[in-house]
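The complex appears here minus one protein chain, its other protein chains still in place.
This part shows chain A:
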Amino acid sequence: MITLNSVTKTFGDAANPVRALDDVSLSVASGEIFGVIGQSGAGKSTLIRTVNLLERPDAGTVTVGDRELTALNDRELLQARREIGMVFQQFNLLDSRTVRGNVELALEVVGVDRRERTKRTNEILELVGLEHKAQQYPAQLSGGQKQRVGIARALASRPRVLLSDEATSALDPETTESILQLLRSINKELGLTILLITHEMDVVKSICDSAALMSGGRILEQGRLVDLLSQPGSQLARGLFPLGELPEGNSTVIDVTFVGLSSGRPVVSQLARTHQIDVGLVGAAIETIAGAQSGRTRLELPGTADANAAAINDLRAQGLVVEIVRSGR
């Protein structure tokens, strides 16, 4: 649905260039929620702003749906933007307009007539649960309510894609959760493709189907979360399962990842039985990721090198994802 191909964007001048996007390629499938995560300054905002060409890339192409935006003229671009909704960290609502007026703005811009605007606005305000606030001004709303208006405005003209730049970063945890659930439900009900930016792993964990990790203007890894989980060395997967520090010493330490149903299996006791190793449990985390329960266990294997290797092979043979975090001596 969204494809960025070798997109580059440099800010600053020749003397002090800032490579905000460095040869970024990204692919977001239709109907999924795709999260881009990274530290401050990684280039996340620049990335999402290139998707509706608020920021025009220096090189590379941006395609949304079947339209290559980077090839459009100004008129066509306006048209294309009307099919891409966007919500902002600071909400960016007009103080001069009521809640209803803010939502209607999106329809006025498109040229929808008054009666149709009223009807559509009622519909969309109901969807975000703000029909009772229609006549209020943004200043009279809480942060969460403001963001609901932002979402309503973004959805008013029935876009197929929603872009969200840190939509929940200005909100408290509870409100964040309710906004994330709203995004999830519109994703399901309307079949909307959502590309969201965040610096919180929890956001990715709770609603994303896919994710990309950004750093220094580059995408380090990207993919469906279920695939990333079973990908040894995935930093995103590591972020999803915070397992803490490695234990002292130089024993062998492995991470075993259970994706989906295998979670319940008695792996530890089985290892101890078949390989006579006193497996130590260092850490464990169970998370619901992309709708499926997954877990990761960090185990310490104090056996001989051979016994450990045999144990690891055994686990892999069972289809578990095993990553050797530290190789003991």
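Assume a residue touches a chain if its C-beta (ideal position, glycine included) is under 8 Å from a C-beta of that chain, and two chains touch if they have at least 3 such contacts; residues count from 1.
As a convention for this text, contacts and distances are computed from a predicted model.
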{"item": "Chain left out of the displayed complex - its UniProt protein name, from \"D-methionine transport system permease protein\", \"Protocatechuate 3,4-dioxygenase subunit alpha\", \"Cytochrome bc1 complex cytochrome c subunit\" or \"Lipoprotein\"", "value": "\"D-methionine transport system permease protein\""}
{"item": "Contact residue for the chain not shown (choose from A:S6, A:Q39 or A:Q90)", "value": "A:Q90"}
{"item": "Sole contact to the chain not displayed, among A:A29, A:A59 or A:L78", "value": "A:L78"}
{"item": "Chain not shown, touching residues in chain A", "value": "52, 54, 78-82, 84-86, 88, 90, 92-97, 105-106, 108-110, 137-139, 153-154, 157, 163"}
